[in-house]
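A single protein chain has been omitted from the complex, and every remaining protein chain is retained in its original position.
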Amino acid sequence: MLAEIKGINEECGIFAIWGHEKAAEMTYYGLHALQHRGQEGAGIVTTDGETLHVHKGLGLLNDVLSEGEFSKLPGQSAIGHVLYGAEGGSGFENVQPLVFRSSKTSMAIAHNGNLVNAHALKNQLEAQGSILQTTSDTELLAHLIKRSGHLEMSEAITAALQMIKGSYAFSLLTEDQLFIALDPRGIRPLSIGRLGEAYVIASETCAFDLIGATYEREVQPGELITISDEGLQTQTFSTPMRRKLCAMEYVYFSRPDSDLNGVNVHASRKIMGKELAKEVPVVADVVTGVPDSSISAAIGFSEESGIPYELGLIKNRYVGRTFIQPSQELREQGVKMKLSAVRGLVDGKRVVMVDDSIVRGTTSKRIVRLLKEAGAKEVHVRIASPPMNNPCFYGIDTSNKGELIAANHTVEEIREIIGADSLAFLSNEALERSIVADRDMEQHGICNACFTGNYPTEIYPDTVLPAYKA
Amino acid sequence: MLAEIKGINEECGIFAIWGHEKAAEMTYYGLHALQHRGQEGAGIVTTDGETLHVHKGLGLLNDVLSEGEFSKLPGQSAIGHVLYGAEGGSGFENVQPLVFRSSKTSMAIAHNGNLVNAHALKNQLEAQGSILQTTSDTELLAHLIKRSGHLEMSEAITAALQMIKGSYAFSLLTEDQLFIALDPRGIRPLSIGRLGEAYVIASETCAFDLIGATYEREVQPGELITISDEGLQTQTFSTPMRRKLCAMEYVYFSRPDSDLNGVNVHASRKIMGKELAKEVPVVADVVTGVPDSSISAAIGFSEESGIPYELGLIKNRYVGRTFIQPSQELREQGVKMKLSAVRGLVDGKRVVMVDDSIVRGTTSKRIVRLLKEAGAKEVHVRIASPPMNNPCFYGIDTSNKGELIAANHTVEEIREIIGADSLAFLSNEALERSIVADRDMEQHGICNACFTGNYPTEIYPDTVLPAYKA
Amino acid sequence: MLAEIKGINEECGIFAIWGHEKAAEMTYYGLHALQHRGQEGAGIVTTDGETLHVHKGLGLLNDVLSEGEFSKLPGQSAIGHVLYGAEGGSGFENVQPLVFRSSKTSMAIAHNGNLVNAHALKNQLEAQGSILQTTSDTELLAHLIKRSGHLEMSEAITAALQMIKGSYAFSLLTEDQLFIALDPRGIRPLSIGRLGEAYVIASETCAFDLIGATYEREVQPGELITISDEGLQTQTFSTPMRRKLCAMEYVYFSRPDSDLNGVNVHASRKIMGKELAKEVPVVADVVTGVPDSSISAAIGFSEESGIPYELGLIKNRYVGRTFIQPSQELREQGVKMKLSAVRGLVDGKRVVMVDDSIVRGTTSKRIVRLLKEAGAKEVHVRIASPPMNNPCFYGIDTSNKGELIAANHTVEEIREIIGADSLAFLSNEALERSIVADRDMEQHGICNACFTGNYPTEIYPDTVLPAYKA
Partner (left out) sequence: MLAEIKGINEECGIFAIWGHEKAAEMTYYGLHALQHRGQEGAGIVTTDGETLHVHKGLGLLNDVLSEGEFSKLPGQSAIGHVLYGAEGGSGFENVQPLVFRSSKTSMAIAHNGNLVNAHALKNQLEAQGSILQTTSDTELLAHLIKRSGHLEMSEAITAALQMIKGSYAFSLLTEDQLFIALDPRGIRPLSIGRLGEAYVIASETCAFDLIGATYEREVQPGELITISDEGLQTQTFSTPMRRKLCAMEYVYFSRPDSDLNGVNVHASRKIMGKELAKEVPVVADVVTGVPDSSISAAIGFSEESGIPYELGLIKNRYVGRTFIQPSQELREQGVKMKLSAVRGLVDGKRVVMVDDSIVRGTTSKRIVRLLKEAGAKEVHVRIASPPMNNPCFYGIDTSNKGELIAANHTVEEIREIIGADSLAFLSNEALERSIVADRDMEQHGICNACFTGNYPTEIYPDTVLPAYKA
């Protein structure tokens, strides 16, 4: 939802379960908790020990799966996926998990992340006579596994993982094994838990809470986990490196009730808000946050500053994909959807508007205008993250550098563009403090490449931005 | 949504517009802002001066209307309605506006409220040979108008209004006139505004904000407004009485960004929270609210008490009507939808859980358990309204007296039933203070019959509760 | 289907059953056999002895009812209806059976036919303060029953039937009785049968065949049948008159496997074809019929004349309501749907094209051209009914007089308009012989008003043609 307002998009959420009587149903509920990570497609693949059973489709999980379909997904183990994809995107064939059937071992793969050497790998595979049927990185892994020459699945996967670069959290299901892999930097979040005897894996811990599972630990950077009826085995397929978990997961993407790498998202956001109030204070009458992702930071700002928090902006709950958008003409006449400013709360007031980030600046501009039209005397914008100067190559569909407002303008210029009375960002140091706190940087380091340009992996000249793949 | 959690339901929202080029579209957007008042059906009727054009259906506004349909709704005036209806309810024939065609004047009627003498009126009409095709009160008005014997529409309506008792906000559209009426006590909210030259009327002012209209004034208790190409005329059809605007509109139903009778809903809720913190304070570590309706009160409680506000409870945004509900078995195993408690924020803490009201107590019990399972050391429940002892006969689908937990148990008993460590309610006086403040009681009085039993109209032995009508 | 080609349309089919465990299902299957009589809407109402249960909707029976819905239609008795209605027609409120609930006896009514005094009755009812909610004649009957003043249902119905004029076959279901009535002339077909102990009533006997029921007898003109747990009772509500069963039911509307008033439809059509070959013979190479309704007559023509019958015209089976129609431009380029001429069979041949009737002539013109484009050397059109000179007021949606080609042109002129090498019609005498044969005219007389102008009832100056009602 807000994704649409802002133009930043996460690519995908994954869930897996091994050894549960109702594997498909649990995957459904698990994916449900991850729905915010992808609304373009959803899929579940189960294994009954003999065969992979598939159900997937375009749209929200609810559109894709109806109750009767669980019976067509038998088996005690499953993987699932929710897909983000650009509008008018790549279509059904890209909905994951992708399934590759074979007269020997079949496999289903679901993936969250982005491979930076995808382009080169694709060219190489096609030159060898392979046919690629999708535009997704996920298929590359399948071909690399198939062509590795190894008969043993875990060896074939390890060989394939050596060849790919970038960010990834993979789950791969065969008839009788489940494999889980995280990239060497741990750029994407991935946790493992237990539900009774069963193993569960999810992009975010909120999926565990919803199904009543217990969190156990993070999947480690460079770790390949194999789960089968013999239990769980782990191995490391890369040399140890400092973790670089995506900071934007804390700032914007993840659900506030998730714990990423042991840190609660809402709590970290509230600290960002407090740090913001310390770093760039302002004299004002009310604090308000842009729903939903900035509410936590706004409350933190209010608590630190003592300025009362108000619901100055409200989101329309019923805006969905089938909603009829007002025409340009009507929008100019004042018809607005998604977000309204509450006149009764901002009229005549000096307002601090806390937002989590600025990408192109168009949304900020619109919200400042909304507040002013509702009578706000002053609007002070406080952003709970640093200026976003650099594109992300690791699975976040921001924009290319040309579209990032902070890559092309000074803070003062941005302030003028968005029409705010003042504008300030959080510093990189404060952002890091809000997330890492006093914990070990080896284990809890974050990727802030979009703010600093320090990419934790090689970047190739032909690296394709996620948004331009399809 | 939350309605489903709680089991209180408002009946309906109305919107009307006179003299706008895009009457149907504006009504669509206006109803959109009122969608929370009814999700079972929606309808729009326009007039082009010659003929009434109708489009309506079961479901959410988005399900009912798609873009192409505006062209089938020509004309510069329209009325619209969103319907609340019990599950498995009365079906398509009850979706409003109801349209009554005739070789002379046709009329479309939409209604929010409940007539307390509906039963007697219905019997009387049937005895006279009338055929009633719906179970809605709205149809009664049509028959009374038709049988009044008056040829002049406004006279026929006035005669009919004399015969009905209870709460009502009516809009009635003919080929060339729009009529708006509010019951003599003004139990339901109804506002009038301007959009350029056009008149707009809505159950809540949030509809004005969304379309960019300007609020003018409240429709007055006992007022009948006639709008036509000759402009707006007003008349009073009952003797003046103290206003009795439904308190539950402030406590729970209305959107926080609406102003009812000049009072912002969020602001009044925040004061309820502050009053609550004053009246029944508690020593605790965090304050949390039950989303969405109790967030404002929880923030008020936090500000007054100094106990930090946290997102201890989070609502799943993607729970919709097509969502596959977990079976009883899965729910017992811990699968939960709709609401999750955030372990990272409540574990080991003394939690103040602020809610707006308690009806049957089942939801409160579930939420207390959620919080305790997530590690809360203590859960102190604070309700931002008084104990609800009496059924509502004015359009709120609470329960009958037998189901109202506060009608049958002491506060201490309720505390035990819901498993809280402490429980306290707001007093009637504080509730009134939160809404009325220092304004004139004649104009700003509230109906608190569900808390006090003081009904502002006669109640008949055969008065039918809304929930039992269909 | 063909209806669309030709522009003649029957209004509706009815089915009823009393005393069967699976009343709703049997009604579904019975209506299925009658689907050709109406494709715009379908509905079933059952009674379980206490309450009427309704399910209906716009579209084909299959669109309206899915399997799970039978459980929502409990009870051992039911009535059902398939609705014909002009495109863009009157909408959901006109879908039958219409249900009129009341605190005393509720009733559901389904109807096939057309009342010639509907206009006058409607004005009279409105003047008395009644509200009419549909444009269908069916509702008039309900109001007349309600206002009759009789408490006993059969008396009230008899009183109401005295007031209506025209053609009608009614079924009326209350909580504990089923009433069946046929107009005094028996213009519409209606048969009664048995399915085990249960009674079944249907517009055509093909419905009995499909469900395995046994035909018993015709419902008689002017007969009112009452069925309840006390069994079947019959009474006559009008003075006996010669039967006037619609000839077009034999010529075009009814299914070839139905027996109407004891005469098989296919057999009577074949005789029409034979009579046609005798009356207006022609020298030719092949005989072909316009599918589906003219195949029987074409075979009869072939058998009598000795000219071989060929499938010179073929209908596309998959043309349905969702089919994308070719644009005018494409049609002019030769894209044709619905009907193709088979070049291999008509190229270089003298073709006799047998059709059942001509209304506006546009279809005949198109088919002649199709055959000529496919190489036919000569096309001789033979019509298995007389020229249609007069509008029908009894439920057949032909056209008004201005649109009937035979009302405005000589046979020779029509031949020229449609581009045929010769054209001839069946005589009225031969048509009557084909249907009545040597049976008693009192019992087996037919209405041929559309060919002769001899209407079997009064016609009022304000009688409304069915097509102009909605």
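Note that the chains take the letters A, B and C in the order they are written out, and that residue 1 is the start of every chain.
Following the convention adopted for this analysis, a contact is a pair of C-beta atoms (placed from the backbone, for glycine too) under 8 Å apart; a residue touches a chain by one contact, two chains touch by 3 or more.
Being a predicted model, the structure only gives us computed values, none of them experimental.
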item	value
Visible chains that the absent chain touches, using the contact criterion stated earlier	A, C
Selected from C:S66, C:T239 or C:Q328 as touching the chain missing from the view	C:S66
Of A:K22, A:H81, A:H111 or A:H143, the residue in touch with the unshown chain	A:H143
Absent-chain contact - pick from C:V45, C:A78 or C:I211	C:I211
Residue touching the undisplayed chain, where the options are C:A16, C:I145, C:I201 or C:I295	C:I295
Hidden partner interface residues of chain A, rising order	54, 91-93, 100-104, 122-123, 126, 128-133, 135, 142-143, 146-147
Chain C residues touching the omitted chain (full complex)	1, 22, 25-26, 28-29, 32-33, 35-36, 60-63, 65-67, 206, 209-213, 255-257, 259, 264, 266-267, 270, 292, 295-296, 299, 303, 308-311, 314, 316-318, 320, 322-324, 326, 330, 333-337, 340-345, 374
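Rule of thumb we're sticking to: only the chains that are shown with their structure count from here on.
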item	value
Reference chain C; chain at largest CA-centroid distance	A
Chain B and chain C: spacing of chain centres that average the CA atoms, whole Å	49
Inter-centroid spacing, chain B versus chain A (mean Cα positions, whole Å)	37
Centroid spacing, where centroids are CA-atom means, of chain A and chain C in whole angstrom	61
Touching two or more other chains - residue numbers and ranges from chain B	none
